[in-house]
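Below is one structure; the comments refer to it alone.
For this view, one protein chain was removed and the others were kept in their places.
Let's turn to chain A:
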Amino acid sequence: MENINAKYVSQKISKTRWRLVSHASLQQPDVFATGSWDNEVNKISFWSIGNHGSSDMDDGFEGDPQLLCEHKHDGDVLDLQFLDQDRIVTTSSTGAVTIFRLHQNSQTISVAQRWPRAHGFPCENAPCTGVVCSSPEIVTVGEDGKIIVFRADQEGVIRVIENADSSTIHAVTYLRTTEILTVNSIGQLKLWDFRQQSNAPSQILSLSGDRVPLHCVDRHPNQQHIVATGGQDGMLCVWDVRQGSTPFSLMEAHSAEMWEVRFHPTNPDHLFTCSEDGSLLHWETSTSSDMPSFLQGGRNNSMISRSAMAPAGGNQSLINAWLSGDSSKGRLETTHMLPSQTLSVNSLDVLGQCLVCGTDGEAIFVNRQVPV
């Protein structure tokens, strides 16, 4: 808990993302972007925490995020993702999709490209709720139930799947280079294969029981069939999209909506979730069976976990630890990472040993020594 610094920034943060670092270098990330919401004038901002390889942290102000530059944004920033080192894509509550370019030398931001009414209803705006990109392709989803594919340097739209969903699509992620996964507000995961011309999903998965809206989704970085989702009831579900249409394990994580779930990109035994109830949880799983029981210090709650289905028989060691989800054997540990009583944590991102998150209390928290 001592490693986490709060910075008050006078804007409610809806999304925050680390700028990508090249895999070759072992550098820790140093720049992150944030988007605000619910302001009269919303902004996207870039912040720097100063990347130092050394770990002398005696001075409390070191690591305090410094504002590099910011730019006005029309409407709430509902989602944000880095396209490459210099460009980010944002989606807005007005239905617009914008690409901003950060000019490193002059520390300014300019609008590189904009699709003002990408998502929309016939007579009013439809917020564009999620974006995922794999340069130069950009895929967005919105409250109008459409999936739209853009290319970063082309004006028009490449493909639109109209009426992909009768309810709001909350988030989207890539499963493979030609397949995406969306989650919607009636609790379904849908797989879409872009190689097919039809406008129907190739697979639909959902929870049996109540149709709880799902708000976030993330794919395991190494094993493309494992996906984690979080929804309105704060349950963390881990799915295997190859097998069956119901989740493998369900874990009670939070007491309110879960806004974001992220696997650690290089160390996928670690998972992070954040929620409207103001908590940010660090989940750690391990495949070895003789793990010590619980971490020392800090606040540590082992969450109840239920397996929806027993893991399919066969070689136990090949089954991913997330799919077993059995915390009673001490294989799953969770730690709270924030001081208690913050307002909703809307977004988090983790890269290397650095974690950044933004809250409705207009604060950004940066932790530079996440134990992964």
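Heads up, the rule we're going with is that a contact is a pair of C-beta atoms (placed from the backbone, for glycine too) under 8 Å apart; a residue touches a chain by one contact, two chains touch by 3 or more; residues count from 1.
Just so it is clear, contacts and distances are computed from a predicted model.
**Student:** What does the UniProt entry say the missing chain is called, choosing from "Nuclear pore complex protein Nup85", "Methionine--tRNA ligase, cytoplasmic", "Aspartate aminotransferase" or "Sesquipedalian"?
**Tutor:** "Nuclear pore complex protein Nup85"
**Student:** Pick from A:Pro136, A:Gly209 or A:Gly244: which residue touches the chain that isn't shown?
**Tutor:** In the full complex, the listed residue that touches the missing chain is A:Gly209.
**Student:** Could you tell me which of A:Ser22, A:Ser166 or A:Ser198 touches the chain that is not displayed?
**Tutor:** Reading the full complex, the residue touching the unseen chain is A:Ser166.
**Student:** Tell me, which residues in chain A touch the chain that this view leaves out?
**Tutor:** 8-12, 14, 37-40, 76, 78, 93, 121-124, 126-127, 129, 143-145, 163, 165-168, 184-186, 188, 190, 201, 204, 206, 208-211, 213, 232, 256-257, 276, 341-344, 360-363
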